[in-house]
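Shown here: the complex without one of its protein chains, the others still in place.
Chain lettering (A, B and C) follows the sequence in which the chains are written, and residue indices restart at 1 in each chain.
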Amino acid sequence: MTLFDELFSYEALQRVFSDESGVQSMLNFEAALARAEARTGVIPEIDARKITEKCGAQHFDLTAIRKEAARAGNAAIPLIKMLTDLVATEDKNAARFVHWGATSQDVIDTGCVLQLRRAFELMDQDLSRLSATLAALAEKYRETPVVARTWMQHALPTTFGFIVASWLDAMLRHRQRLAEIRSRALSLQFGGAVGTLAALAGRGPEVAKAVAEELQLSLPLAPWHGHRDRMAEVATSLGLLTGTLGKIARDISLHSQTEVAEVCEPAGEGRGSSSTMPHKRNPVTCAVVLAAANRVPGLVSTMLAAMVQEEERGLGGWQAEWETLPEIVRLSGGALHHLAQMLPALEVDPERMRQNLDATQGLIFAEAVSTALGDRMGKMPAHMLVEAACTRAREQKRHLLDVLREEPGLRGHLAPADLASLFDVRNYLGSASEFVRRVLAETRELSAAR
Amino acid sequence: MTLFDELFSYEALQRVFSDESGVQSMLNFEAALARAEARTGVIPEIDARKITEKCGAQHFDLTAIRKEAARAGNAAIPLIKMLTDLVATEDKNAARFVHWGATSQDVIDTGCVLQLRRAFELMDQDLSRLSATLAALAEKYRETPVVARTWMQHALPTTFGFIVASWLDAMLRHRQRLAEIRSRALSLQFGGAVGTLAALAGRGPEVAKAVAEELQLSLPLAPWHGHRDRMAEVATSLGLLTGTLGKIARDISLHSQTEVAEVCEPAGEGRGSSSTMPHKRNPVTCAVVLAAANRVPGLVSTMLAAMVQEEERGLGGWQAEWETLPEIVRLSGGALHHLAQMLPALEVDPERMRQNLDATQGLIFAEAVSTALGDRMGKMPAHMLVEAACTRAREQKRHLLDVLREEPGLRGHLAPADLASLFDVRNYLGSASEFVRRVLAETRELSAAR
Amino acid sequence: MTLFDELFSYEALQRVFSDESGVQSMLNFEAALARAEARTGVIPEIDARKITEKCGAQHFDLTAIRKEAARAGNAAIPLIKMLTDLVATEDKNAARFVHWGATSQDVIDTGCVLQLRRAFELMDQDLSRLSATLAALAEKYRETPVVARTWMQHALPTTFGFIVASWLDAMLRHRQRLAEIRSRALSLQFGGAVGTLAALAGRGPEVAKAVAEELQLSLPLAPWHGHRDRMAEVATSLGLLTGTLGKIARDISLHSQTEVAEVCEPAGEGRGSSSTMPHKRNPVTCAVVLAAANRVPGLVSTMLAAMVQEEERGLGGWQAEWETLPEIVRLSGGALHHLAQMLPALEVDPERMRQNLDATQGLIFAEAVSTALGDRMGKMPAHMLVEAACTRAREQKRHLLDVLREEPGLRGHLAPADLASLFDVRNYLGSASEFVRRVLAETRELSAAR
Partner (left out) sequence: MTLFDELFSYEALQRVFSDESGVQSMLNFEAALARAEARTGVIPEIDARKITEKCGAQHFDLTAIRKEAARAGNAAIPLIKMLTDLVATEDKNAARFVHWGATSQDVIDTGCVLQLRRAFELMDQDLSRLSATLAALAEKYRETPVVARTWMQHALPTTFGFIVASWLDAMLRHRQRLAEIRSRALSLQFGGAVGTLAALAGRGPEVAKAVAEELQLSLPLAPWHGHRDRMAEVATSLGLLTGTLGKIARDISLHSQTEVAEVCEPAGEGRGSSSTMPHKRNPVTCAVVLAAANRVPGLVSTMLAAMVQEEERGLGGWQAEWETLPEIVRLSGGALHHLAQMLPALEVDPERMRQNLDATQGLIFAEAVSTALGDRMGKMPAHMLVEAACTRAREQKRHLLDVLREEPGLRGHLAPADLASLFDVRNYLGSASEFVRRVLAETRELSAAR
């Protein structure tokens, strides 16, 4: 827990990665293992039941585990010792079979996978919610003109609905990615000391299948102790997602600037206020999402670099994952949650969008004119003619249309009425509306398929 | 070109990302655009043909492009100017329609996608070759005992075939990943100045479809100028692949150490020699692959961080991709190539593997004994008894079997013959062979499916 | 060479890291070694002269070195072979002493250090130029009011000179840092095969001292083959510098936005134009600097991760540095150069700055009012009163001063004239001017000290 847990993440997700939940996930593996070994006749049914009964995190002293973990090198070793002792206090026979045939890494990795599954469920909810909000915004502002900006400069008109639909389009791809990695990521780890399941003699694969069924995880072809691509892929997939969330937040923050003021994060008691400036309304959600987008890439690089693990169990690389992967989930899931929560109340100001379109006195229609002209006099000459007119308009602080009306080079190419119509924003939105339609159609199709 | 192009990469792949190839890829987009616009009746057929004729990189002065790119901010702007001039020297009419309706980013992104497609083809060949080699090695050494090492210490026996099958298993997952991203990554970029295709009036989507067909790229729902997840996903996927290649190289380098000497990179004229030490045979391929595994994670983090791009075309983020993504491909493709090339000649020494298994005088069978005992006296007491015996064996430099024979705690639990049989490596390989079988079966299935 | 060499870097710096220059730097080490060994009587004077004569890069076939490097694992091994052969064609005796007592890493590391020294010289020039420009700008706009923005929202007034002085202040720290690392970074590497200089019997330290003198490099306490902190520190120092350059570029790009328009990169033939939009003037230098600021952090993380090198010469980590460190220098030096080149012509618009201060109808003076009030009625009540007034002003689209004039809560606390004077920007610039003075004084002092 840090002072920033609720700022950068949120309670339900924090709980998934709490110490208690971490211990419970490991215990869930031990219980499933016992049950699976009972089902396959490897250990007695009664002993499995005794073991299962004790697999509740509330029975364990987290401080003691923390202290012992520092000596043993991981948290599973003390936990298993304590579990064995706990079972033994009631039934020495049953205690014999705690953790039977497994190794620390089986417990730790599978425990982590179980936590990831719960985090994915929470994120799925926010992904649905965010997609639905974006779809509604794209629909609502589908025809609302706004300045499109490239290189942080006014470019052409577009619609605000199209901007939002582009955000949504990227989110659709992320949902597809997360669906694709699901069975690879949510996969049982169970290989015993070095992946051969030697302690189970030839019964290993049979037990593994039963454990996977107990935990409803996918069964891998073979244990994957030293091969961390499954875990690293969770990191990279969330890294990609966070990149898009950051892009959305950057867009919102740019559109929210005092001079632009086209959108605004919702107000609210204490939201985005300043300790000294009474007029301030800071875009807090953007800050949170952008902070995540700043932090996750470095954490992803750690997960990738840590893949180079030694032989059958790594020294340093595996250990590097333990806090890094949860941190990635905490930050990306937190950013997703806060954005999904804020967006439905985003304030959008179509009137101000219109004013900004007009602010450059027609310069934003420069391409419209040069395209119309280009058709007649060639792209390059048209480009140069309009470029010169733009410079003149800027220097003389006049409207581009007025400057062009005096331009002799235009005569014979564009009738005055045609020229004027080029400065109507509705005539230069291209296929923005059609693209919005396509993204929305795909969104509906995907929602229906779920 | 650097002094290390052939060390870290290889000629065919370097060629894909040469300046000439970069220019040609952009010209291929311009030619396809012209043809598509002719097909859809947007520009005259004859003009499209004139444009297409000039779309050969050999007609362009790379030094001039390089110089102009520094002023314009990208390489497409000067290239398009030069192409327009070149077409104009023959046909002013045709020159009007060069780059019609497109923007620099359309040219640059689609050009990059075309280069990626060619790189993927090269990598596919090496992935096939590497998989086949790994399958053959796994098959050949399926039953060959070798020390499994965890935390860089002897753990238990495994088989060398299983180690290799685990490498192969990971490679199967990477091939699946690369198949999944294919249509997302190899996707047309075509949106005009701000993604609306406004300059094509309502004809944009129709022209886009035709361009995608011309280039055999997937047609996206909408242009994706500011959304870089497609590009970043190429980076993350190759990052994951490189992590596994690095893991394989680390394993080989550890098994190759002078004291271990279980495998050895092939010798060869000048290969891995030293400038001063005549007896040296350095694992050069491992160094190359590990260098890539060191470098790619940081480059991937750049691609992820660069996703946070401003509005309809970013400032800094987009530009950061231009050299970073090719570098990732160059390094990951290079590592893959060199590993695929070296592995068929890897020298494997089963005899030495056997000696190393014996080197610790039975300690490697400690778990076998404690498992057998655990069944009878409980896991924890057995663990402690054997742990104490191991310490004694180490201190007295005696064989663990001999120490255990004198151990009173064992009596009644294990008959002498049973105890001795626990020290036979063939009795403690668990399901290694079965796991190898499964991975090989899956490999065959996937190969058949291609 | 890539298409972007002149965009992201510049010719003189590219030349420092060209293949030819890389080879020449290694040859400079070999020549210095020969001369030093002659001076100390380890090899004959005449042989040293023969060796030195051949140490010109023009004698060597770079393509052959590139090819051989792929086999040998580094570029020094083939180079030394070729140099030996070349010397031998004239004098077999002299050829005996080529590379006497040294190892590949001595040549490669020291060669790299020599290239870094040349790069530092180039960067020093740009650092001086940039500092001088910033000092002039800070001086000129020392009293020019401009909106200070926090969280991307209007905050309070500041002066443009103070913004620039803050940039300069950071640059002063970077110059101090670069001065501090100089002797650690520009340090001779010379240890022979494993750092003991065994091949020179006991003469090693004496020869090392002579080589350091020849090359005018610092002499380390001991060879540092496996310890890469010197190289990594160059990377981190340039990483810090690039972060500040990126911050400056981000500021400029934000102040340059169409709606803000307070500053503007200079225009120029083809500078920042668009392939389709005639009115565009893109901030190309900002893009270049921000691209560097995007890319360098990942490259620095590679250098840090690569420090974990094995024993007396690493496998993978050392090799990872070879292209990464030059890339960092190329990008940071390039960003520095382009910024230093652009800034003297930066267009600054104090009039527009003034308009933007007025754009929010007095809201920017909210803190001034609440501070004045706070003194009388307490900070929190004042804050709340003014916050409410701001909300009202915003909703009613009125000037804050007008709203406050009607505010009963103010009566008795602030006389009307005092209230009005709080809305004079000159009364709320605090110590901006004093801070500018301090930074400029320090700058002058440092310049004088050089």
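Going forward, contacts are C-beta pairs under 8 Å (C-beta built on N, C-alpha and C of every residue); 3 or more make two chains touch, one makes a residue touch a chain.
These numbers were taken from a predicted model, which means no experiment stands behind them.
Asks: In the full complex, which of C:Ala261, C:Ala287, C:Val300 or C:Leu325 touches the chain missing from this view?
Replies: C:Val300
Asks: Tell me which of C:Arg173, C:Arg405 or C:Arg444 is the one touching the absent chain.
Replies: Considering all chains, including the one not shown, the answer is C:Arg173.
Asks: Of the listed residues C:Glu11, C:Asp61, C:Glu90 or C:Asp375, which contacts the missing chain in the full complex?
Replies: Touching the chain that is not displayed is residue C:Asp375.
Asks: Determine which one of B:Asp47, B:Glu214 or B:Glu367 touches the chain that has been left out.
Replies: B:Glu367
Asks: Looking at the full complex, which residue from C:Ile46, C:Ala64 or C:Ala222 touches the chain that isn't shown here?
Replies: Residue touching the absent chain, from the options given: C:Ala222.
Asks: Going by the touch rule given at the top, which residues of chain B touch the chain that is not shown?
Replies: Where chain B meets the chain not shown: residues 147, 149-156, 253-254, 256-260, 272-274, 276-283, 286-287, 297-298, 301, 305, 356, 359-360, 363-364, 366-367, 369-371, 383-384, 386-387, 389-390, 400.
Asks: List the residues of chain C that touch the chain left out of this view.
Replies: Touching the chain left out of view, chain C contributes residues 73, 81, 84, 88, 92, 95-101, 148-152, 155-158, 162-163, 165-167, 169-170, 172-174, 176-177, 180, 184, 192-202, 204-205, 220-224, 226-230, 232-233, 236-237, 239-240, 242-244, 246-247, 249-251, 254, 290, 293-294, 296-298, 300-302, 304-305, 307-315, 367-368, 371, 374-375, 377-380, 428-432, 434-435, 438-439, 442.
Asks: At which residues does chain A meet the chain that is not included here?
Replies: Listed in rising order, the touching residues are 1-8, 19, 22-23, 62, 65-77, 80, 99, 102-104, 107, 192-193, 199, 246, 249, 253, 268-277, 282-284, 286-291, 293-295, 297-302, 305-306, 315-317, 319-320, 322-324.
We adopt the following convention: only the chains that are shown with their structure count from here on.
Asks: How many angstrom between the C-alpha centroids of chain C and chain B?
Replies: 32
Asks: For chain A and chain B, what's the span in angstrom between their mean Cα positions?
Replies: 24
Asks: Which residues of chain B are in contact with two or more other chains?
Replies: Residues 73, 99, 192-193, 199, 246, 249, 290, 293-294, 297-298, 300-302, 305, 315.
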